[in-house]
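One protein chain is absent from this view; the other protein chains keep their places.
Chains: A, B and C, in written order; residue numbering restarts at 1 for each.
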Amino acid sequence: MLIAVIGDGLCSAEVAALAEAVGREVAKRGAVLVCGGLGGVMEAACRGAKQAGGLTVGILPGRSRQDANPYVDVPIVTGMGEARNVLVVQSAQAVIAVHGEYGTLSEIAHALKLGIPVVGLNTWRLHQDGQERQDIVRAASPLEAVERAWALAQF
Amino acid sequence: MLIAVIGDGLCSAEVAALAEAVGREVAKRGAVLVCGGLGGVMEAACRGAKQAGGLTVGILPGRSRQDANPYVDVPIVTGMGEARNVLVVQSAQAVIAVHGEYGTLSEIAHALKLGIPVVGLNTWRLHQDGQERQDIVRAASPLEAVERAWALAQF
Amino acid sequence: MLIAVIGDGLCSAEVAALAEAVGREVAKRGAVLVCGGLGGVMEAACRGAKQAGGLTVGILPGRSRQDANPYVDVPIVTGMGEARNVLVVQSAQAVIAVHGEYGTLSEIAHALKLGIPVVGLNTWRLHQDGQERQDIVRAASPLEAVERAWALAQF
Partner (left out) sequence: MLIAVIGDGLCSAEVAALAEAVGREVAKRGAVLVCGGLGGVMEAACRGAKQAGGLTVGILPGRSRQDANPYVDVPIVTGMGEARNVLVVQSAQAVIAVHGEYGTLSEIAHALKLGIPVVGLNTWRLHQDGQERQDIVRAASPLEAVERAWALAQF
């Protein structure tokens, strides 16, 4: 199982704590954690995964493996900038979004376009034609997010 | 000037009419119209641009130039799937979103992340932390959308 | 018709003269010239195309349209580094290689892998299993290169 955790490269301590707990739960269940490899939510999620003995993959936007946060085991060096966001979600069987900014929103949108399930923890809400779209599955805690991701994951 | 027009590959006649009018206005002002090269909003925008004698570029997701709609002058064949969305917005000096689905949302998000202005006609509304984010500049008509795009366009 | 002209970003005056002549011939026949958008062979080919009133497209590796040489009409801003080389050849109906370094070699290889015809002017020679591979069509002059590209171009 590969699970992507997505979120901003800069985040509050509160958001980082959520991401770290998500990473820990993902690793406890034996899944590989995939992310964008940088700081903030990505680093917190990787740190959590390593605490639980998991394997972490960071799909980096730049050209240097040195850009990876210290908890990335396998840095993938894309050199393709924001277009790497598609690879993060497309490589995952489910995506967990923790808060997030516009980069995260692009990942949510790519995942939903591609039919990959997205679970959200305190993340974007999307409205079109005067109604909220309900394709992001909402979770109230890291544990619930991971449970929902498992239930929805694609094979 | 290069202006991107983004929107869904399948759209209502009403949305197509908006896109066609946007394409026409873009071409009238002498700009090159960039889009994803497929049907729906992309095709309507290209058709409008050609009515006004403009030049159209279609940045295609697949591997065949035959995928381009008949109003694309220059098909760019990326073979990179959804990751081509980044190229559409990154190549533009301003982006005009006409309605749209999740692919369009990914383009809006990429543009805002990259600091490229986005003008919206009846498009997504985005909420984070209980508030609507106001980074998409709203327009009420195709003409207003194009005028706002010109005012905001980057050089 | 879209024809790609590929070659190094730094080149001798002699190689530039070949590239310029190729660009001129491509434009004279009404084709769009596609290239990597930078200097050297790319710039010389675009300059030639503009002398003959042609249209030029530069598929740039970086994130700024300012990277384009002054003879590029339509800059495509990929931000994807060397991976943009695939787009240059994949968008073309035939490829003309003028001398070139390793970047050019990657484009030749991608084109041959994808089944896109490659005409070479003083370019790489490739040996495998003790024999020279003959998939690059050799031309002795810019005019011959363009004639051969036309004869081989895919539709």
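Note that in this section a residue touches a chain if its C-beta (ideal position, glycine included) is under 8 Å from a C-beta of that chain, and two chains touch if they have at least 3 such contacts.
Source: prediction; values computed, not measured.
Within the whole complex, the absent chain has one touching residue among A:15, A:35, A:49 or A:77, and that is A:77. Screening A:69, A:90 or A:122 against the full complex identifies A:90 as the residue touching the chain left out. Set against the missing chain, the residues C:27, C:55, C:68 or C:87 yield one that touches it, C:87.
Counting the whole complex, the residues of chain C in touch with the unshown chain are 80-83, 85-87, 90, 99-103, 105-106, 108-110, 112-114, 122-129, 135.
Take chain B: the residues that touch the chain left off the picture are 63, 78-83. For chain A, the residues touching the absent chain in the complete assembly are 2, 32, 55, 57, 59, 63, 65, 73-80, 86-87, 90-91, 93, 114.
We adopt the following convention: only the chains that are shown with their structure count from here on.
Shared contact partners of chain A and chain B comprise C.
Per the C-alpha superposition, chain B sits rotated 180 degrees relative to chain C, a value rounded to a multiple of 5. Here the spacing of chain B and chain C, counted between their Cα centres, is 28 Å. Taking each chain's centre as the average of its CA atoms, chain A and chain C sit 39 Å apart. For chain C, residues that reach two or more other chains under the stated contact definition are 63, 78-80.
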